[in-house]
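Below: one structure, written as structure tokens.
With one protein chain removed, the remaining protein chains of the complex are shown where they sit.
Chain IDs A and B follow the sequence of writing; residue 1 opens each chain.
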Amino acid sequence: MVEEFDELERELREQLQPRSAPPGFAARVVARAAEQQPDAASRFAWLRGNSSGSGTRHPVWQWATVAAAAVAMLLGGVEHQHQQRIEGEHARAQVMLALRITAATLKDVNEKINQPVQASQAPNTVESR
Amino acid sequence: MDDSPQQFRELVEQHQSRVYSIALRILGDTGAAEEVAQDVFLELHRTLRRLEGEQHVSSWLRKVACHRATDALRRRAARADMAAEEFCDEIAHQAEAQEFSPLMNRVEQLLLTLPAQQRAVMVMRYQEDLEPEDIAIELGMPLATVRSHLHRALKLLRQKAQCTLKEYSRG
Partner (left out) sequence: MRRIWIYLLIGFSCLTAALPAVAQSGEMPFPASLQKELAARASSYSEVTLDRKMLGFASQFMNSQKDAEGKRIVAKLKGVYVRSYNFAKPGQYTLAELASIRQHFQGPDWTPIVKQRTQNATDDSDIYMKMVNGQVEGMFILNSQPKELDFVYIDGPIRPQDLADISGNFGIPQVKTGQNGKVTHK
């Protein structure tokens, strides 16, 4: 018995080495994590900080503000697209989860129907059309 | 710990295989395993500041991956705790239907026939190479329960392994 267990344990150790994560896994995680960060506007807080405090704005800062607004709009578009993709992936995962639960439920029902009635139980009834 | 994007990316790259493998071996489904593994890392991202050092991160990931995967398994209502005898009948069907993923090795396939808790403990013991005492701490289980899970799982696997061989030799 001990030898058999040892052999099995050896096989378990050998065959349960970690497997590689799917290609692109880390990139997908990092992208999703970026979604958890504070919103894009706060990333430009440094610009607001520099332009406030003095009574007048230097033209460079005005141009910088315009440029920042343009970049923010561009980023907003990219962000929106990215957000759409994340939501789409989530919706897809929900569909797959729903189908998996449906499959498991059908399997359970099928197993029950095929199960012989146990003598110890109260009379079960199975009907079908 | 520092939660900068660079640091986070490095941690994901360093631990992704282990976390994914824990989820895969508990869930037996590559798609679901990736979903769980991703969620675990996102949770890490939110928690990183509260963790102290590499060792803490590593053990935190192991623990959370295990819990999230068993939760997902429960949600899926995938009950694999069939008795060894039932497995013998089942295996004939499965061998014919090729239900098991060809990507999973024999040990992984056998592991998927164990109840969820036993599966989790076995992954901690043989993939993560943890001693029963450490498994008890990481999974928040009494040591006696861990030992009992390990003992029962090994016994069941031995029966099932023999059974598999029997069925294959029939074919």
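By definition in this document, a contact is a pair of C-beta atoms (placed from the backbone, for glycine too) under 8 Å apart; a residue touches a chain by one contact, two chains touch by 3 or more.
Owing to the predicted nature of the structure, the values given are computational and were not obtained by experimental measurement.
J.: Footprint of the hidden chain on subunit B, which residues?
T.: Residues touching the hidden chain, for subunit B, are 31, 71, 74-75, 77-78, 93-94, 96-97, 99.
J.: Using the touch rule from the top, list residues of subunit A that touch the missing partner.
T.: 85, 87-89, 91-92, 94-110, 112-114, 121-122, 124-129
What we mean here is this: only the chains that are shown with their structure count from here on.
J.: For subunit B, which residues count as touching subunit A in their complex?
T.: 5, 8-9, 12-13, 16-21, 24-25, 30-32, 34-35, 37-38, 41-42, 45-46, 75-78, 105-108, 111, 122-123, 125-127, 129, 154, 157-158, 161
J.: Over in the complex, which subunit A residues touch subunit B? Could you list them?
T.: 4-5, 8-9, 11-13, 15-22, 25-26, 28-30, 32-34, 36, 93, 96-97, 100-101, 104-105, 108
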